[in-house]
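The complex appears here minus one protein chain, its other protein chains still in place.
We just call them A and B in the order they show up, numbering each chain from 1.
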Amino acid sequence: MAAYAETAAKTVLATAGRDRDRSVKSLVFLGLLWFSLFFGVLVLVALIVSTALEGAPRFDSDLITRYSSTLSPERTGFRAGILGSLMVILATAAMAVPIGIAAALHLEEFANKERWYNKFIEVNLQNLAAVPSVVYGLLAVAFVTLMGIHQRGLVISGAVALSLLILPVIIITTREAVRAVPREIRDGSMALGATRWQTTWKQTLPSAVPGIATGTILGLSRAIGEAAPLLIIGTATAIRFDPNGLMSQFTALPLEIYSTTSQSREDFRVAAAAAIIVLLVMILALNGLAIFIRNKFQRSW
Amino acid sequence: MTTTTTTPAGPPSPAGLRGDPVDLSGRSRPGEAVIRGVLFAAALVSVLTTVGIVIALLRPAVEFFRDVPVWEFLGGTRWAPNDSGNPDFGVWPLVSATLVITVVALVVAIPLGLGAAMYLSEYASPEMRRRLKPIVELLAGVPSVVYGFFALTFVTPNLLQKVLHIDVGFTNALAAGLVLGVMIIPTIASLSEDALFAVPLSLRQGSFAMGANRMQTTLRVVLPAAMSGVAAAVILGLSRAVGETMIVALAAGSRPHLSLDPREGMQAMTGYIASTAGGENPVGSTSYNTLFAVGLLLFVITLIINVISIALVRRYRQEY
Partner (left out) sequence: MVKGTNMSTHSVTASSPGTEANRHTAGGSVGSLSDVAQEIERHLPDKLMDPIMETSLLNIYYGDFHAVHDVNLAFGRNEITALIGPSGCGKSTVLRSLNRMNDLVPGARVEGAVNYQGQNIYARGVDPIAVRTHVGMVFQKPNPFPKSIYDNVAYGPRVTGMKVDDMDDLVEGALRGAALWDEVKDKLKQSAYGLSGGQQQRLCIARTIATKPNVILMDEPCSALDPIATARVEDLMLQLTQDYTIVIVTHNMQQAARVSDRTAFFTARPDETTGNRTGLLVEYNLTKQLFSQPSDQRTEDYISGRFG
C-alpha cells in the first residue's frame, strides 16, 4: 500500500516542473542517461551481429551432429558439447533445485530470524552469491576427491560445481517468490488448525511455484553458459563420444567454444562463432520458457 | 488500575455445570520435526559450502607455503612457476594484471551503470521502469566465454586496432577490461537503482520546492543520499570483475608480467587458474598447489570486498 502511494506520488512528480528540465545542460544529461541505458543493447547487437556474420558459413547440420575434429576443421561439430551441457544441466537441476527450495523455505517460513545462526546463514548466502565461479570449481575438485572419485572431468563433478554455484541464485529467487504469497493466506491456514508445514506445503509452495520455476530456470540458464568451473574440474575439451551418465566423461558447449576459439586456424574461429549462436539460442530458449511460465501462471495478489 | 470492568452481581448460570475437560495437548507430530530438520539441513549446505571452500583451498595452499615462503609469494614480482630451472612464485604480476583489467572495467561500468540506474529511478515512469529494467539485465545473461570471444575477435581487431588506432596486441588488458565492464553494468545498475529508489520522496520534494530541476535533484540530493548503496553496488561490481575468468583467459593473454599498461597482454589471477587447471600438473606438486594458493588469494580478496558491500547495503537499508 505504502509502496503504491510512493509510486503514485512519483508519477505526479514526474509530470511536475517539466520546463525547468529544458535547459541545455539538463537535456545533455538526459541524453547521457539514455545512452547509458541503451549502451548495453548496442553492445549486444554488435556482439550478436558480428558473431552471426562470422559464423554464418557454418550454420549447417554438421555443427550440431558431428564431434569435434582437428583434422577437418571446416566440418568440426559440437555434438559432444551440446549433449554434455544438457546432461550436466539436468544433473545440476536435480541437485540444486530441491536443496535450494528447501533452504529457502527454512529461511523464509521456519527460521527464527533473531537467532545468530540464521543471521549467519543469511550473510553467508549473500557472500556465496558473489564468490568467483573458478573457486566453485576448486571446491568441486576437492569434494569429489573426498568422495573417492579420482577421475577428472566427470559429469558428476561438473554438476557439483554448477549446483553450488547456482544454489544462492535459486535460494534468493525462491525466497522472493515465497515472500510474494500474502500473509493472509498463511494466517487463514494456520487459523484453521493447520501446522506450519501443512501451510507451507498446501498453500505457500503451490502459490509460489511459478515464481520458483522462473527463478530456477534463470539460474540454470546462467549455469549452462559457465565454462570456468568446468575448466577447473578438468573437463576435457576434445571428447568424441556422447555422455552416458553421471560417471561419464563429458565436455560442455561453452568449454568447446573456449578451446576452439583458442585455436589459431580461421576455420575454428568460424565454427566457434557458429557454436556461440547455438549456445545463445539455448539460453534464449530457457529464458523464453521462464518468461512464458511467469506470464502464464504468475498470480497477482 | 484504570480498568473498570463492571461486574454487577447475578445468579450463577446453569451452564456452569457444563464444560467437559478440553484436551488441548495436541498430537505429537514427528513428521513435522523431521521436515524442519531437513529444511534446516538444506540451509546449512550454504554454510558447509563456505567451510568446504576454505578447507579445499587452505590444505593445498598450506603445503604450497611450506615450499614457498608467504613473503616470497606476496612480495615477489616474478611469476614463473613452471620454469624448472629457476622457478619464481611472486604473485604480483597476476595481481597487477587483475588490477589493471578491473580498473578499465570499472571506468566503463560505473558511469554507464549509474546512468542507467539514475534514469530508471528518477526519470522513468513505473511502467517504463518495469519494461526497461529487463533490457539492462539482458547483458548479465550472456555467458562470459561469449564476451571473451567478442573481445578477442571484434573489440581488439575492429574497435581498438582499426577504429581507434590503438597499438595493441592480439591479446591485451584493454579489450578484456572494456568487455568485462560491459558485463558488470547490470550488477552496478540494478543495485544502485535499488538504492536510489529507496531515497525518501520527501527529500526530492524538498529539492523541487526550492526550485531545483530534475538533474540537480538527482545529482545533488538523491545521489548523495544513496551514496552507501551506490558504493555497495560498485564494490559488488568490483568483486565480479576480480573473479571473472573466461574473458580474461581468452582476451587478456597468458603471459604473466608486471605491467600497468592496459595495451599489453597480461595474465590475471583467474586467467592463471584457468590455464593451469586444464594442464597436466601432477596432484600434490608445488606447481599444482600454486593453483590453490592463487585461488585462496582470490577468495580472500573477493571475500573482503563482498563483506564491505554487504555492510554498506545494511547501512543504507537502516537509514530509511
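Simple rule for what comes next: a contact is a pair of C-beta atoms (placed from the backbone, for glycine too) under 8 Å apart; a residue touches a chain by one contact, two chains touch by 3 or more.
For clarity, every value in this text was computed on a predicted model and none was experimentally measured.
The hidden chain makes contact, of the residues B:D23, B:E127 or B:D167, with B:D23.
Checked against the full complex, the one of A:S50, A:Q198, A:S248 or A:S262 touching the unshown chain is A:Q198.
Residues of chain B that touch the chain left out of the display are 1-27. Even with one chain removed from view, chain A keeps its contact list with that chain: residues 112-114, 182, 184-195, 198, 202-203, 206-207, 299.
We adopt the following convention: only the chains that are shown with their structure count from here on.
Per-chain Cα centroids separate chain A from chain B by 15 Å.
Within the complex, the chain A residues that touch chain B are 6-7, 9-11, 13-14, 16-17, 20-21, 23, 25-26, 29-30, 32-41, 43-44, 46-47, 50-51, 54, 98-100, 102-103, 105-107, 110-111, 118, 120-121, 123-128, 130-139, 141-143, 164, 167-168, 171, 195-197, 221-222, 224-228, 231-234, 237, 254-255, 257-258, 261-262, 269, 272-273, 276, 279-280, 283, 287. Of all the residues in chain B, the ones that touch chain A in their complex are 29, 31-32, 35-36, 38-47, 49-50, 52-53, 55-57, 59, 111-116, 118-120, 123, 125-126, 132, 135-136, 138-139, 141-150, 152-154, 158, 182, 185-186, 201, 204-205, 208, 211-215, 219, 236, 239-240, 242-246, 249-250, 270, 273-274, 277-278, 291-292, 295, 298-299, 302-303, 305-307, 309-310.
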